[in-house]
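One protein chain omitted, others in place.
So, chain A:
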Amino acid sequence: MSPENRNYFPESVVVGLNLKETELTLGLPGDTRVTMDTGVKLGTKRGFSETIDLNLGRSNVKCDDKVCDDELENDVLGGATKSLTANAQLVGWPPVRASRKNVMKSCKFIKVAVDGAPYLRKVDLEMYNSYQQLLSALEDMFSCLTIRNYMSEKKLMDPANGVEYVATYEDRDGDWMLVGDVPWKMFVESCKRVRLMKSSEAIGLAPRTPQKCSSTT
């Protein structure tokens, strides 16, 4: 995240301004900056539009989770001057209508098939920012699998029977590719569906380095 976003009042404009007075907070005028009464929380209450969404990759969704609210309360003393976490998005900013945002996103639901599993799942690639996140999500989804990273190859494995899966995807041109070769954004744009293929079948897509772990090949 670019450093510019962390500075509400960049240094170049500081001279002569009483920054503390004009610092953005959530409190009422005249309140001291840090007052956290047990009952009425003055100055620390998060306004409706200060709600910060922690859902990675998804913007403009209000975080309804009470737990996450509380955590942020403690964090956000003095409110808006705290820097936002990497993927946190402010509600309603930038001012782009949801329908416009959603349309750009809705194309990115893709089917995920796992060899041997009876049904497919769908994931929204827009929800993730990296391959690691995607694989974690797949790991959650197909709970029998775990990620094994070795030799900088990302593989999913079923620890129960040691079967390894290779993540592959079909791109726009209809070709089957190995997940991970191209930059993430490019992958999101070109991916049409994902298949977790058994390593034993992934002959043409075998990793360059020899496998170190034994598996049912």
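Assorted remarks:
Just so it is clear, a contact is a pair of C-beta atoms (placed from the backbone, for glycine too) under 8 Å apart; a residue touches a chain by one contact, two chains touch by 3 or more; residues count from 1.
The rule is simple: contacts and distances are computed from a predicted model.
Entry comment: the absent subunit's protein name, as recorded by UniProt, is "Transport inhibitor response 1-like protein", drawn from "glutathione transferase", "ATP synthase subunit gamma", "Elongator complex protein 4" or "Transport inhibitor response 1-like protein".
Across A:96, A:117 or A:186, the single residue that touches the chain missing here is A:96. Residue positions on chain A in contact with the hidden chain: 1-2, 4-5, 7-10, 12-13, 17, 22, 24, 26-29, 40, 42-43, 45-51, 59-60, 62, 64, 66, 69, 80, 89-101, 103-104, 107, in rising order.
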